[in-house]
Structure formats: structure tokens, C-alpha cells
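Working notes, beginning with the structure itself.
Only one protein chain is missing from this complex, and each of the others stays in its spot.
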Amino acid sequence: MDPAEVEFLAEKETVKIIPNFSLDRIYLIGGDLGPFNPGLPVDVPVWLALNLKQRQKCRIVPPEWMDVEKLEEMRDLERKEDAFTPVPSPYYMELTKLLLNHASDNIPKADEIRTLVKDIWDTRIAKLRLSADSFISQQEAHAKLDNLTLMEINTIRAFLLDSLNSMYKLRSNLQPGSSKGQFMDF
Amino acid sequence: MFCEKAMELIRELHRMNDGQLPAFNEDGLRQVLQEMESLYEQNQADVNEAKGEGRADLIPSIKLRHCCLLRNQRCLVAYLYDRLLRIRALRWEYGSVLPPNIRFHMCSEELQWFSQYKKSLASFMRSLGAGEGLDITQDMKPPKSLYIQVRCLKDHGELEIDDGTVILLKKNSQHFLPRWKCEQLIRQGVLEHVVS
């Protein structure tokens, strides 16, 4: 998967905005939106929020977890635990990037948040590699991917799948004849 | 050793591992087929002798030549098949009209295959979306906006957009155009996507 596609999926998450215009409810295949009233918070998908924000039609209310104190707690927990801790949103990385790039004026301490989220990401990716290595060295056959997000899996997917595939083939060498292939004259 | 010519064909493709299409090696192909013909004839003669005169000692040599025949066959099929994969990719990277220097590298059967692939892809795309049609070679990445800013990298002549306006694509000129009109031209290196 291309990261751009993962980001596209993240844009379907909802976020609260405070519009500065009024508009009746609109009915779309993906769900109804609105109604929009100036000053009244309303939930909309991220793609719409960013579009409105770019045209200066709204203010974006950052998600609750996008907060320095909460993120610091998460970072410390992530560093302490061996396993992956639950993340505040399955798209925490994508949302951080999207919202900070387009609406940093609506998010208090934007720079600190950016650094914290990056720290959490780095810690998790290091864990991911560590577990991939022990997965291979112990020749495991299955793994739980609890609490991993799509973007995280996506960075290592091709590599890990190709590696597992090669390892599987090399392991089937240990029992010749067990694989379906018979001797073939190429 | 036998089958060296066939290996040359394979190496030729393998060297260009980015998907470029080298010139169709008609001569190489002919030489492999010639070798196969002579292998076959020698085997035919030895088989007759082995049967007629009970010369079982010829069998190992017959088998060796037979292996070489199969090897040559494998190399040829793989050569042609890999070229088709490359030609198919050209449709996605360049669009339906190929530059002459690339067409020049294809044999007539390959040109024919390309045009048939082009046609089946087109009729598939026309059939999508309840008769409306859908260009599946567009929007390879999720689009962020309908219009994008582009810069011309070379003189390309005129381009007509949806509303009938004609735009002159002159080197170094900048335009704000519908994304779907530009995507292919960007892929071909005519336009450059300008991100502010």
C-alpha cells in the first residue's frame, strides 16, 4: 500500500470543527453532514474539515488526545512497556500530520505535539523491528498484531512478507518431498 | 556448450532490470531456433539408430540433447513472456500512444499484442460505471484536489480542456489545470507538478 492511500483512509475519521457559516444538512452516500451553524461545533470527516479550513470557513478543534500532557504519558508508557500499548487513534500518525500541517494555528503547542508523536512512533517502530527479528529467529508461524496501526504495519509489510516467504521456502527444504513439487526437468 | 545463445537473450533482459525494453533480438532468436533444429535432427537420427541397431549406449547422449532442447525452449518462452510484461507496463507508464523510439524496439507481433491489450483495457474501462466508463489509469494516488498547478518542461503544443478552452503548453509556462488532464502528461515528463 502506498502511504498516500493510508492517509486517504485516515481522512475518513471525524473531527470536530466550529464553522463560521451556516448551511443546511447535506445528504451524501458516506453519511449526512451538518447542519452547519456559525459558532456551533459539529463533527465532520477530516477531508472536509481540512477543505473548509483552507478556505477559512472553520476552526478545527483538535482531538482530545492531541494534548502535550496526554501524549507525554503515552510516550512514557510506550517506552516502559515491552508490548505495544493502545494508541489513541488508529490513525494517530496521519491525523497528527494532516492537522498540524493544515491547522497548526488551532492546535496549542503544535511543535511539542509533533515531537511527542514522532517519539512515540520511533519507539513503536523500534519495537516492531525487535519483534520481527525474534519472530524470524524463533521461526514462529503466527503473530498477534494487537494495537499496531495500519501505517506502522505498512512500513514493514513488504519486507516482512518477503522475508517470511523466503524463510518458509528454506524451511520446507528440511523436509524434501513434503512440498507438492516433484522433480521437474526445466 | 549448447544453449549459450539462449542465455544471451536472458542476460540481455536481466541487465535492464528497471523494465526498459531492449530491441527485439530477432537474430538471437533465430540462432536459438537453428540450434534446436539441429539438436532435434541429431536426436532423431540417434533414436532411429538406437532402435534399429539396438545401440542402447546412445541413450545418454539423446537425453542430453533433449535436456538442451527443453532448456532452449524455456529460455525462449521466458524471453518472450518477460518482454510482454514490459510492454504491458508501457501502457500504464506512457499511455496508449508509444514514442517511436520504443515502438522501434518491438517486433510486429508485439506491436499487435500491444494494440490488442490497449483495446481490451479500453473496452473494460468503457464498461465500468454503468456505461459511463472509468479511466482506471488515472488517480494512481488518491487525489487531494481537482485542480493542480503545473509547469511545462518542454514545448508540447496545444491542450484542450473540458470547457473547450485551448491552452498552449510552452516550455517554462505555468498553468492551473484539471488534475485528470495532467496526470498522464506528468508521468510522461511533459509537465511538472508544482506544490506550493
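Which chain is which? They are A and B, in the order written, and residues in each are numbered from 1.
Rule of thumb we're sticking to: a residue touches a chain if its C-beta (ideal position, glycine included) is under 8 Å from a C-beta of that chain, and two chains touch if they have at least 3 such contacts.
Heads up, the rule we're going with is that contacts and distances are computed from a predicted model.
The listed options are "WDR5-like beta-propeller domain-containing protein", "DNA-directed DNA polymerase", "DNA replication complex GINS protein PSF3" or "COP9 signalosome complex subunit 3", and the UniProt record of the chain not shown names that protein "DNA replication complex GINS protein PSF3".
Check B:29, B:67, B:107 or B:167 against the missing chain and you find that the one touching it is B:67. Listed here are the chain B residues that touch the chain not shown: 1-3, 7, 10-11, 13-14, 17-20, 42, 46, 57-58, 60-61, 63-64, 66-68, 70-71, 74-75, 77-78, 81-82, 85-86, 88-90, 92-94, 101-102, 140-142, 144, 148, 179, 182-183, 186-189, 192-193, 195.
Contact between chain A and the absent chain runs through residues 2-4, 7, 97, 101, 129, 132-133, 136-137, 139, 151, 154-159, 162-163, 165-167, 169-174, 176, 179, 181, 183-186.
Here is the rule we use: only the chains that are shown with their structure count from here on.
In this assembly, the C-alpha centroid of chain A lies 37 Å from the C-alpha centroid of chain B.
Those residues of chain A that touch chain B in the shared complex are 2, 4-5, 7-8, 185-186.
Contact residues of chain B toward chain A in the complex are 67, 70-71, 74, 141-142.
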